[in-house]
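Since the structure comes first, as structure tokens, the remarks are kept for the end.
The complex is shown incomplete by one protein chain, all other protein chains being positioned as in the whole.
Order of writing sets the chain letters: A and B. Residues in each chain are counted from 1.
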Amino acid sequence: MRQILVNRLIQALMVAWGVGTLTFIFMRSLPGDMAYRIAAGRYGQDNVNAAAADMVRAELGLDQPVLSAYFTWLTDLLQGNLGVSLISGAPVFQEVQHQLSHSLLLAAVALLISALIALPIGIACGMRTGGWFDRSLLAVSALLRAQPVFVVGLLLILAFAVHIPLLPVAGYGTASHLVLPAFSLALVLAAVSSRVIRDSTQTVVQSDYYQFSRVKGLPAAPTFQRHGLRNLSVPVIAFLGVQLITLIEGIVMIESLFAWPGIGHALAHAIFSRDIPMIQGAALMMGLLFVILNTLIDLACHWADPRGQLA
Amino acid sequence: MKALLYILNPAQRLGAALITSLVAFALLEWLFHSGQAYQQNLSLYLVPPSSEAWLGTDPFGRSLMARLGAAIRLSLLLSLFCVLTSALLGMALGVWAAWQGGWVDRCLNLVVNILMALPGLILILLLAALAPGSFIVLYFAISLVLWVEYYRVVRAQTRVAVTSAPMESSRQLGFGRWYLFRRHIWPSIRASVLTLAAFGAANSILALASLGFIYVGLKPPTAELGLMVVELLPYYEEAPWALLQPLTAIFILVLGFNLLAGKIR
Partner (left out) sequence: MNVSIRATLSELIHIDNLSISAGEMRLVDALSLTLRQGTPLTILGQTGSGKSLLAQAIMGLLPESMTVSGSIKVDNTEVLTLSKTEREALWGPTLAMLPQEPWHSLDPIMKSRQQVTEVFQVVNNVPAPQARARATEQLTHLGLGQALHRLPGQLSGGMAQRVAFAAATAAGGRILLADEPTKGLDHNRRDQVVELLQGYLHQGSVLTITHDIDVARKLGGELLVMCEGKIVERGNTQNVLTNPQADYTRQLLAAEPRNWPDTTAPAFKAEKDQVLSADNLGLQRGGKTLFNDLSFSLHAGEIIGVTGPSGVGKSSLGDVLLGNLKPNAGSVQYANPFTRHRRLKLYQDPPAAFAPGVPLQRLLDELMRLHRIDPSRVPPLLERLGLMPSLLHRPAESVSGGELQRIALLRILLLDPVLLFADEPTSRLDLITSQRIMTLLVEVARETECGLVIVSHDPELVEKLCDKTIKLQERQP
């Protein structure tokens, strides 16, 4: 238990260090007139002058020697001092905090929908592998997995927002705005997790201990409830850790496609407009989101599988 | 190569056929159409497919066939480079770490843990931000993310092989390292490495298209599948057939590699 938390804390520090270093290199490799251009972006082309550019340069520590600037950069980062956005001028911390809550909402709803789709389908396929249901679901899953998540989102937009205008194309506001992005993510997640649940179900149902429970005298339903569900959930929860990567990457793509004001959208936008403090803040938040969700999954594994608690 | 075909299952053969047909399209298009992917002709605005332009033209009057061919070649080349690099690197380091153990293993694991602290696409995005539009940086970033998977799988399986009775027996009989690798380690990792290679190809194609789609990958006017989707999306109402082309190409490439990845005996 403590080991899990310590390991994840180390991971969080690695994320911070990695993101901080990459953005620092990024900033140092900017061409000379970048500070001027940033200043121009912030104060308007007419108001910009050498003094404003110098101010930007000082703000980013570009006038200091590399090592001391790097040190300052990292200590600022560890203190949660993420600077201000070069584009909007607002404090990065405030912006990403807001965006993170939007992303969390999207992620939670997407995970919930994907579980609602994948669990019944995966278990049904795993109980009777090789049947027509199993084989047709395999085909559906293979077709879905061959689509990048943004194409799934695009096809859903074309189907349910353009052809049959049921739902808004993009944006944020009402619950209906959430439906298409969440479903796009959920479909992509369920395409893979339903197969993992299926394989896991099959392994459990064909196991010696499952058979032995029947031989002991337990009918099918109690056997599934007592020995099936718990055992099949162990590898499925562990697999969620792998799917987190798909989820986070999907968030970047889907938020950009649907203009969902979350952290992924912010990251892509910041990279496009070369807003370094925002890149750092958004990447850091994505990384921390990854670490936090991973920690939750670790704890769930710990809870579901008592074997680990003995070691 | 021919022997490989015999051990493929039907789904894998379908995958191989899909990839082969796209490779053939990309090569033939290159041989007979080369050089027209960037040539604009504004009088040819969104011309539907016809006997002159088999796949039609885009809003700038560029031949979609030429652009599609160039984009597929780009995707395939990138995936080939990335897979070769990451597979060789991951395999070499994985076998080394498992066989040597000790500090080699610990150092490599630390590197891998640092790389895995962030989701792959985020790392690629950050690296791509350093040098926008650079093919080399994309290649480097994608390979950097991909090799970790080979390393982990190869290391785990090599550890099993190294302590297995057959390998212990061969060592006892006096065989050298190269023989042990060829007879015991390679056969135990071969299937996984080939599977990972196919998945890796699909993933690098997806990554390239995804970056193009959110405008942080290669830059216009490069013919790239993700960029083509963004460019043709606004014309969906007028020319759905145009948007369908890059979407189909991505679909066939990824489906083909995913099918091919199915377990090889």
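Heads up, the rule we're going with is that a contact is a pair of C-beta atoms (placed from the backbone, for glycine too) under 8 Å apart; a residue touches a chain by one contact, two chains touch by 3 or more.
The structure displayed is predicted, hence computed values, not measured ones.
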item: Contact with the hidden chain (one of A:147, A:193 or A:213); value: A:213
item: Contact partner of the left-out chain, one of B:48, B:133 or B:187; value: B:187
item: Residue ranges of subunit A at the interface with the undisplayed chain; value: 207-209, 211-219, 222, 226-227, 230-231, 234, 304-307, 310
item: Interface residues of subunit B (partner: the chain not displayed); value: 164-166, 168-170, 172-175, 179, 183-184, 187
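Everything below uses one rule, namely that only the chains that are shown with their structure count from here on.
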item: Of all residues in subunit B, those that touch subunit A in their complex; value: 113-114, 117-123, 125-130, 206, 209-210, 213-216, 229, 233, 236, 247, 250-251, 254-255, 258-259
item: List of subunit A residues in touch with subunit B within their complex; value: 11, 14-15, 18-19, 22-23, 25-26, 29, 142-143, 145-151, 154, 158, 162, 244-245, 248-249, 252-253, 256-257, 267-268, 271-272, 274, 279, 283, 286-287, 290-291
